[in-house]
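Data first, discussion second: the structure below is written as structure tokens.
Missing here is one protein chain; the remaining ones are kept as they sit in the complex.
Letters A, B, C and D name the chains as they come in the text, with residue numbers starting at 1 for each one.
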Amino acid sequence: MNEILIILFTPLLAGVLAWAFDFRGVREVIGLIGAAVPLAYLVKLYPAVIEKPVDYALTVGGFTLQFQLGTMSWYFAAVASLVGLAMAFGLVATSRSGYDWLFALMSFTGVLGVFLSQDFIGFFLLWELMTFASFMMVLKRNRHESLKYFVLSVIGAYAMLLAIGILYARTGALDFETIRQALIIDVSLGTIGKGETILLFTLFLTAFGVKAGAVPLHVWAPGAYSETDQSYTAFFSGALSKAGVYGILLIYMLMGYKLYAELGTFHGHLTFAYVIAWIGAITVVVASFLAVLQEDIRKLFAYSSVGQVGYILLAFGVGSPLGFAGGLFHVLSHAIFKGLFWLVTAAIILQTGRTRFRDMGGLAEKMPFTFAMGLIAVLSLAGIPPMAGFASKWLIYEAAIQAHMPLVAGAIFLGSGLAFAYVVRFLYGVWFGQRPSELEDVKEAPLPLLLAMTILAIPNLVFGVAPGVVTGYINRILMGDVVGGDYYRLVTQTGTYNALLVSTALVIGLAIAGLVYLYGAKARRVPVTDTYQSGNPVTEEFNLSIRRNFYRPLAEALEFWLRYSWDRFYERLAKLSEDFADALRQAFYNGNVQSYSWYLAIVLLILALWGVL
Amino acid sequence: MNGQYASLLIALPLLSAFFVPLIKGLGERGIKYYLAVITALQTGIAAWVFQQVYSTGKPIIVMAGGWKPPVGINLYIGHFAALFVLIVAVVSFFTAVFSIWSMKVQPIDKYAMLFLLLMLGATGMIATGDIFNLFVFMEITAISAYALTAYNKTGEAAEASLKYMILGGIGSSFFLIGVALIYGSLGTLNMAQIAQLAGNMNPTVAQVGLALIVFGLAVEAELFPLNAWAPDAYQAAPHAITVMFSAFVVKAGLYATARLLYLMQAVGSWHDVLKLLVAMATLTVVVAEFAALRQKDVKRMIAYSSISQVGMIAFALALGSQAGVDAGVFHMVNHAVVKALLFLGVGYVGIKLGGTAMENFQGLGKRMPLTAFALTIGSLAAVGIPLFNIFWSKVRILIAGVEAGYTWGVALILGASVVEAVYYLRFIHAMWFAGEGERMREGLAISLILLLLAALVIVIGIYPDYIWSLAQKAGSDIFNVGQYIKNVPLMEVGA
Amino acid sequence: MLKRLLAITTLIIIGYWLAQGLAGVPFGQDRMLVGKYYLEHVVEQTGAVNAVTAVVVNYRGFDTLGEVTVLFIASTGVGALLWSRKKRRTARTEGSIVLTTGTRLLAPFVMLFGVYIFIHGHLTPGGGFPGGATIATAFLLLYMAFVTYEIPHRAFEKIEGAVGMTYVIVGLIGLAIGGYFLYDWIWQTWGWGHDNIGRLFSGGFIPIIYTIIGIKVGTELSGIIDNMIKEEVSK
Amino acid sequence: MIDWKLILEVIGILLYATFMGFIFMGIERKAMARIQRRVGPPLYQPIIDTLKLLGKKESISHGFIYDFGPVFALGASIAALLFIPIANFQLFSSNADLIVVAYLLEVPMLGIMLGAMSSGNPFSAVGVQRGLLTMVAMQLPYGLALIALIQHWGTFKLSEIVALQGAQGWSVTVPALLIAMIVFDIVFQAMLGLEPFDIITAPAEISMGPMVEYGGKHAAILFTQHAVQIFAETAFFAVLFLGGASNLLELLIKQIAVLFIAIFVASIYPRFTIDQAAKFFWKWPTILGIIAVLLTV
Partner (left out) sequence: MISVYYFGAISLILIGLYAVLVKKNVLKMLIGLSIMETGVNLLLVSIGYISGRSAPILSEGIGPNQAVDPIPQALVLTAIVIGVATTAMALSVAIILYGKYGTLNVEEIRRLRG
């Protein structure tokens, strides 16, 4: 049905129109419509999708592109559209040109296409489109970062193309369904050897690892996330990184059985899943440690986003149904709280124009609503019980420990501790402490941005208190009663979590504490500046604060590890290859006709030797 | 109007070339407009031939002098030749219009003659059905190319032309030795008959003959070690001529290589030659891409990128499978459109801002937004971004490559195209987001052509089915030699 | 020194390879296929006694058309490359007495001999190209003998163009009459000269084409000589 | 309908817990004094202090978050307490498992941080930094200990763990879990903020750390929070490793035993600086934790 076509291509169309009619009012309206339509249609199609997946085939250039809206693709598409809508509202406030709208909505189409496509050509085409569009958003502001991002993701994309080619050569098919059957049959046939399966697995892993930001390939994330329009980054890190994670699921669906047959198990876990779990764990730990030590608000959230996607990778790596459930739930919660964080950053940067912690501080009074939204995001990311973040993290804990992966579970503990640390650092750095004099006249963020934040804040609360709603749908995806319990309780074989009861307990506690507070005498309101200066106001040179390198002790504790950085390694590699290219050019094309004729003679010699011998 | 009138394709440019000295009196503008009119006429004829061939589905066999092959020379205008003669004509028309404005260097009448004869040479090479005739048309193209490369009469132009001449000279001599050997052992020069008799050739002669022919044509088709002349020739030639070089002169060489390669399928050592060609093609792609990485001159950069894409076409054609040849032909069409767009744009900027160094392109978006937009579309297409035309053919080539078992070759090409993405995107960044300048007036005709080509790139990108069906028919025209032999009405000749 | 050694060894190996290839095509053996057809049918199909000329002009007329274009490109190319606003002959030493008188005497005969060669192309060896070349040598003699002599190069260019066009028009007439481009309509359709094979008025349109080629080659080669001898005179 | 019996139990347990919490704080100060051969204040001294602070006529506040911080901290501690099985009263513990309780015990930390940060005093900021770093440092060994426990008993639910310990003997008796208990005890030291890891409040350096700006009723709320926190943590320790308790008295004895271990350790060791603490936590306790975890897998 052409609903899928509408879902897929309205954003692109709207983007092109917005770029064409580049006037203040018109551009925003078209953009908003473009971003809202997919969500609307997805909701409309929800009942249809529950019974039977909706299919649609399109023949282009000799290839047949098949699209299918099944339960899983509906889930991912819904998450992406939700964040996309919030992004659109954010863009209304932060972007001034049709250029941003065009490429933001083009990447929106790319992501939706990736989730919905059922054959490799469509998948690869829309994957490249998504990468290209997000690259163009970054290219506008910073060439170096954008090139680093593009090179890495193009290497990933081309690794995937190579893998597609090999699969096509072996199975003769391009669409997922036939490849799946072929690979299952192939286990007995054995046409694809062990070496080749490993090659295919590594190729796919690099392709999806780059987009998800797994550790060795995460180098592009901080630069790319911070060097673009911040409200677009909400979509960039909220939805685009999910494409990488969706890819990992694809590996399971397509090659799971084949990989199991070829690579066997290790300590009772699927070997290839174990590898993914460990990549996830390392990503969580490394990214969180780096996030804690960042000085720039955008870099902090970029590394934190990489870390959180590491959680999802880890959950999928566990391989048990509960692991998939935890991972899928975390896809949703990461999208909403990370999207919210980026919108909060967008508001801060829009109003103060500063991005480093040392220049900010004491904004809580000036931007109360944004602060409240920031607090909700903080609670959700840190995994404080009443929030959605906790529910998904709880599921991942359950899965990891149940699947007897202790060290990986240990990594989650460390990761969530660090998450708590860098989130509070954000709170202190931006909202509290003494306010620098230049920020006196900061006003609250404009209405569309606030609206965008509420769109993402509400799900945090709703799914926090009633996680059953999401796990109910996830059970339908995984076709089995993986996570028991009703709307408010999550019940697994080994543990329960009654979200409603925990929230009510917190409310009771707050009530009691409130009573104790009111019982005491009335508190006199004193301005924040009247503290350690015994009365006289805190002047500029006495504005003591440790906003700058807040975690210096931790940096000292870790300085052994901080010497090595993947980023510097890649930069040196790039420079090396460019020098090699230069040397090759100077050597070969040295401008002397004689040496050129020597090349001809050499080719003749080769032909002669081949002929003679 | 029976098929024989297709010979007008050859007669018209020749007639008009000889006519130029007589109308020297019309002055410079007159000759330039005359040139445009003739190329338009040629496009008309080519379109008529194209429609004729593709509607009836049967190739047109033009028999010179009324003699049936192999006695006389025949022009075999099959699906491929019809498509490409049309491309040659259209690109020549665009370049003619462009050179009306851009060509300032003096003896314009001689320029017009050489221009027409270059077009004639390429059309002849694509259409001919006789290997010695192919040699003659190759020489026509080559010598007019030597003259046109040196046309600017600057030191660099002369140097580039010298390089092209010496390497081209060696290449064509060895090609002729190959032809001599083939003729010596088979007694015939007609391609169809060679294909028939190739099986029972003496293996050593076949091996040497085939190797030499492929070597001679490879110099023309710019494969790795032999393409050292190409970047200099592209850079030093006048801007209009570089467009013709990259759009169809190279393609004619590539087509000839592919045609002769697949004709000699029956030869014993055929597969080894294929492997050698695949290796050379992959090396071409890799070395050309790496060489383009730190270029100071944009025209030379795009020349390198054109050479690497040509290497990719050669890779596809040398795979030895039907899918490979179809993909190669499809890429030929796309490459012709994109490179014509890029070189026209760069040439236009080169003349308007004096010189094609990278500095002139800084902030082009502010100075000449229309050209910058066209160049951006061209570069994005060249990189292989989806929704542009090269993406489709690149994907097809790579899949055909893996299917033919050259996984390593495909991996190297992919690595090279990452490098290509880097320098093209640096180019785009330089144009739009660096440097500054105030808006300049842009000529109507040329902007129109640029936008038309850019639109063509996007249309093929979004809806590639039509062009792909053409490419498939053209591909089978080359690959399916049995059909080729049946189409040519061979007389029973000889003892 | 090393480079020469390397070059020699490479060339020897290539030579050995070519020799090995040529061994497969033994010298002097009769391996004719299309050639035999030509020899048997040349007289009644084209009316020319000299088989080579028949092949060059009639059977493989297309090659010669290409051939003429190549020479035309050469002369235009040389003209384009050595073009300058003001060109004049800068030779100073007059030819010696022997040369000047000899040339004054011989030039017309050399030209006449050239014309003889290309008119009898279809009978005697040699054809348009050697004839044209002899005419060009006549002009070369004049250049060497006399310091001031110049060919009327603007007129020569016009002749070249006109003659070239006549060649293509002959081809097109063939297309119009016989239905095939370069069709020998004189011999095949009108059937002139069927009776006097071996004499001047036979061989279909071969003599006409060879006269065209003769004039064209003569003018072009002398044009090339003219361009190369003159030097740019800057004011 | 509302389960009156449950509400009464909850109120009873809360009062009992706060009272016992203050007594524990008193024991702590008394024991420290006795070790240093001082008489030390009477056991109920903390209760008197809290009441005095509550009685203060006027206390200052730096804005809504400054007040909300301590209130949120106390509320969270109370909530955490409700989910721990206290002796024979299974309050809400059937609805939450080990992970939820572990997180709820850390939520008060966020409350205190919020309040401290909004006070705008750099010393409280330094306190917050140290609190967070200790929390980060102890997170890994703490997690490993819990994982070892869960893997051994195979379940997350506290009530089931207590039942299993009742049946098969305390988890301390199992060698692997003994190591886990040692690790948990070191971490427990940091959770209580006692001597080797009391860098957070660091009495001599920055006087009460994050709570430096607090006075009057805010300080009182924080003290009650600390009391409830101590009771909850000791109960948590007892439930996990010492087989819970059938009645309150048995629970009390176990809690005091755990408390005394902590007090003895506290009175011996000097204070770690924060990066030494981090390095220490990531060396020995983590290695022990990994051993415990590998033994139980």
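Miscellaneous remarks
The criterion applied here is as follows: a residue touches a chain if its C-beta (ideal position, glycine included) is under 8 Å from a C-beta of that chain, and two chains touch if they have at least 3 such contacts.
Note that the coordinates shown come from a computational prediction; the quantities given were computed from them, not determined experimentally.
Taking every chain of the complex into account, the chain not shown here touches A, B, C.
Which of A:59, A:97, A:493 or A:586 touches the hidden chain is settled by the complete complex: it is A:586. Here the missing chain is touched by one residue of B:189, B:254 or B:428, and it is B:189.
One chain is missing from the display, and on chain A it is touched by residues 585-586, 589-594, 597-598, 601. Within the entire complex, the positions of chain B that touch the omitted partner chain are 132, 136, 139, 143, 146-147, 150, 153-163, 165-166, 169-170, 172-173, 176-177, 179-181, 183-184, 189, 231-232, 235-236, 291.
The chain not shown here touches chain C at positions 3-4, 7-8, 10-12, 14-15, 18-19, 22-23, 25-30, 32, 34-36, 38-40, 42-43, 49-52, 54-56, 60, 63-64, 66-67, 70-71, 73-75, 77-78, 81-82, 123-125, 127, 129, 198, 224, 227-228.
The rule is short, and it goes like this: only the chains that are shown with their structure count from here on.
In whole angstrom, the spacing between the mean C-alpha positions of chain B and chain C is 30. Each chain gets one centre point, the mean of its Cα atoms, and the points for chain A and chain C are 75 Å apart. In chain B, the residues that reach two or more other chains under the touch definition are 204, 207-208. Residue positions 602, 604, 607, 611 of chain A each touch two or more of the other chains.
Looking at the complex, you find that chain B touches chain A at residues 162-163, 166-167, 170-171, 174, 204, 207-208, 211-212, 215, 218-219, 225-226, 228-229, 231-232, 272, 276, 287, 290-291, 293-294, 380, 384-387, 391-392, 395-396, 398-399, 401-403, 405, 407, 410-411, 414-415, 417-419, 421-422, 425-426, 428-429, 432-434, 463-465, 468, 472. On the chain A side of its complex with chain C, the touching residues are 601-602, 604-605, 607-609, 611-612.
Residue ranges of chain D in contact with chain A, taken from their complex: 10, 14, 54, 56-63, 65, 67, 70-79, 82-83, 92, 94-100, 103-104, 106-107, 110, 113-114, 117-123, 125-126, 128-129, 132-133, 135-136, 138-140, 142-144, 146-148, 150-151, 154-157, 213, 216-218, 220-221, 224-225, 273-275, 278-279, 282, 289-290, 293-294, 296-297.
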